[in-house]
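Of the protein chains in this complex, all but one are displayed in their positions.
After this line comes chain A, so read on.
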Amino acid sequence: MAAGFDPSGRLPDVFTNAGTSSFTAFLSKVAPEMLPGRRALPPGMAADLAPHATTIVAIAAAGGVVMAGDRRATMGNLIAQRDIEKVHPADAYSLVGIAGTAGIGIELMRLFQVELEHYEKIEGAMLSLDGKANRLASMIRGNIGAAMQGLAVIPLFAGFDLAAKDPALAGRIFSFDVTGGPYGETGYDAIGSGSLFAKSALKKRFRPGLSVDDAVRLAVEALYDAADDDTATGGPDLIRRIYPVVMTATAEGTHRLTDAETSAIAESVVAGRMENPGG
């Protein structure tokens, strides 16, 4: 146990008091060293110190939302990892993708997952989608000191809003910057080094009311466009059979497409580009 027991075996009061339902607030009392934003950093820029995760796209579809991420992590001009996974379920109905410093991003994402689950268990009720986005914003804001030294993490958050009146419009996307957020996005959004190209592709091809399957295809196309023009974004790797991670959040919950499904989509995208490189 991270927190010290007193000799009697009693837990510190912070474990048992009614206090907060937030896991990060609890952690700040018992084990502040486990919060990414609480660490003292030596002065200087550290941007080239750790691998960077790159492009994530999210698309709102009819009845849900799709999020996809490429598999590359880079360190300067080098490829640090070819098969990193940057898109994860945040809870049963929402997805989170991470761009920026990989290690801090993964840590924040794990903490965010526990935060949502912890609230649900303590309160017996799930947070609203906006509540989840606000929590994530405050966690990103906590990392601002590290961000100013080049260790920024930017998430993309998307989910199925159980409170939405029209299930067709229940898929929602939130973006963030290093100072927090969240900013509600309409239709689609992308983050990371290749986001400029991915968003340009989506701008031309996104239509409101896409089916989830069409949105999945569109997301893979957008990642291909990002990889086409951004060296830090990895395209479908047909040789090693490494394909983008694609996840959906719908009324049925979150779902990750199997490798077989994503490989079929990626291969058909690549085949299409052989005919017409511009898509």
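Assorted remarks:
Heads up, the rule we're going with is that contacts are C-beta pairs under 8 Å (C-beta built on N, C-alpha and C of every residue); 3 or more make two chains touch, one makes a residue touch a chain; residues count from 1.
Heads up, the rule we're going with is that contacts and distances are computed from a predicted model.
The chain not displayed here is annotated in its UniProt record as "Proteasome subunit alpha", chosen from "Proteasome subunit alpha", "DNA-directed DNA polymerase", "Carbohydrate ABC transporter substrate-binding protein (CUT1 family)" or "Ferredoxin".
Among the residues A:G103, A:G150 or A:G253, only A:G253 touches the chain that is left out of the figure. Only one residue from A:D91, A:D189 or A:D225 touches the chain missing from this view: A:D91.
Within the whole complex, the absent chain has one touching residue among A:L41, A:L162 or A:A264, and that is A:L162.
Listed for chain A, the residues touching the missing chain in the whole complex are 1-3, 5, 8-11, 15-16, 18, 23, 26-27, 30-31, 34, 88-93, 110-111, 113-114, 116-118, 120-122, 124-126, 128, 162-163, 251-256, 258.
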